[in-house]
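Removed: one protein chain of the complex. Kept in place: all other protein chains.
For chain A:
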């Protein structure tokens, strides 16, 4: 029920985003028709033809109606840059972005939750201050700087990481596509060398993205663990002589995890935005770098498609967060 209502209530927001980006893109300076004509001395006729092809000769409200009905039919327009339908481009590139973002979120959670728990177990200790310092520094380093410095250390100095361009080097043959996540596809194909190569490409961008979001996750874990550790049920659990591990992990952490899930949802959205920077640094062939290239060459359709995709991902992420809530806390019904 709750999940369904949530989905319904986010539809107007999705629509708002759509209209907003449409208007935003239509006030762009410069005439894209001229841009995509054969050259600076393209004839007036040619420009008119491109303009017609792009639907630019109609009034703005008309263009909006056409645009919306197109989207209803799953047609996001055609990219002038690649010459392909935007939907196809996005579908090809989305797995790369998602693989990167999910890996980064996973790394961040694996690092942040134990850090937060350790800090909460001994508030005021060296560990607590260390975690706090790490968090304070983590949010201050822009992802593009940490990414470049990681390249310097692990590629140039240590030679451990491969050339930081793209998802896989040109000599490795791609596995048959199943999930689109290269690391998983290689495993499914039983190609361990390929899997390792893909992981090596993935790890640096994922870590530089994760570094930026460990702080909020660790902070909320600590704060929420402090509350949970100070509660009556933890005192009771300890007083009946349950093992320390059971008290901390099963009782305290389970109850402290709800706010962490909420923040993880927000962090995921931040990361989708930060993708632009990381994908540029590592020449990652994802949707964000695609949208950026389109943006810099005034190609409307891919940018709108990208923004719409981001908005839809959001609705989806919120839904998943709701469902996770239900799993973590059975009192929250998702029916």
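Just so we're on the same page, a contact is a pair of C-beta atoms (placed from the backbone, for glycine too) under 8 Å apart; a residue touches a chain by one contact, two chains touch by 3 or more; residues count from 1.
Basically, contacts and distances are computed from a predicted model.
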| item | value |
| --- | --- |
| Missing subunit (named according to UniProt) among the choices "Cytochrome c oxidase subunit 1", "Peptide ABC transporter permease", "Class I SAM-dependent methyltransferase" or "L-beta-lysine 5,6-aminomutase alpha subunit" | "Peptide ABC transporter permease" |
| Residue of A:127, A:223 or A:242 in touch with the missing chain, whole complex considered | A:223 |
| Residue of A:87, A:168, A:234 or A:274 in touch with the missing chain, whole complex considered | A:274 |
| For chain A, the residues touching the chain missing from this view | 13, 16-17, 21, 24-25, 27-29, 136-137, 139-142, 144-146, 148-149, 151-152, 155-157, 163-164, 219, 222-223, 269-270, 272-274, 276-277, 280-281, 288, 291-292, 295-296, 298, 303, 306-307, 310-311, 314, 318 |
